[in-house]
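Now for subunit A:
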Amino acid sequence: MKNFSRFTLLSLLFLYLFFGNCIVGNFSSVYAQDDWKQEYSSVCAKTQNAMILTPEELKSYIDRCDKLLALINELEGEQAATEKKVYTKRVKMCRELYQFALEYKEHK
Partner candidate 1 sequence: MKKAIFTTTLLFAIIGIAFAQNGVKKKRPLPFDFGRVVINNYSEASHIAPVVFDHWLHRAKFTCRLCHVDIGFAMKAGATDIKARDNINGYYCGTCHDGTRRVFADTLMFSSCKEEFAQKDETCDRCHSSGKNVKKKYDFREFVKGWPRERFGNGVNWEKAEERELIIPYDYIEGVSIKREKLIAQQDFKIAPKVEGMPDIIFSHEKHTLWNGCELCHPEIFTGIKKGLTKYSMLDIYEGKYCGVCHINVAFPLLDCQRCHTEKVQ
Partner candidate 2 sequence: MAPIQKLLSAFIIALTVTVSASAADYSHYLRHIPPAENFGQVVLDNYSHKAGVLPVTFDHWLHRAKFTCRLCHIDIGFAMKAEMTEISAADNMSGYYCGACHDGKRVFDGRNIFGSCAENYTEDKGKRCARCHSSAEAEERKYDYKSFSEKLPKLPGNLIDWEKAESEGKVKLTDFLEGVSFKREPLKAQDDFTIKIRSWDVIFSHRKHTVWNGCELCHPMIFPSTKRGTTKYSMFQIMMKGEYCGVCHTSVAFSVWLCAKCHITLDE
């Protein structure tokens, strides 16, 4: 009986952790502490070759930039004010370049 209870509790805990972010919303941020910075590095790494990306790729990068911008706007913590200022500009720069390249391709 004791074992069964412990097992149940552990299972419930496991299930909660596993699905918790969907149901409760505690883990609402898609990225962990500095993962969004990784995302920024990944998205904006393609600006050198923006002109050879396909319109679909460009659209997806623009989407990812928009999501990043929304997230950056919600940053909290000690460095939040600085990070907001810095990364908003950096991400905007790369997002607008992708937009520029997309418009170029669509009007060709």
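Convention: contacts are C-beta pairs under 8 Å (C-beta built on N, C-alpha and C of every residue); 3 or more make two chains touch, one makes a residue touch a chain; residues count from 1.
Selection criteria: all candidates are chains of the complex that A comes from, given by their letters.
Treat the numbers as computed from the prediction; the structure is a model and nothing was measured.
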* Have a look at 1 or 2 and point out the one touching subunit A within this complex. => 1
* Structure fact -> Listed in rising order, subunit A residues that touch candidate 1 in their complex are 40-41, 44-52, 79, 81-83, 85-86, 89-90, 93-94, 96-97, 99-100, 103-104, 107
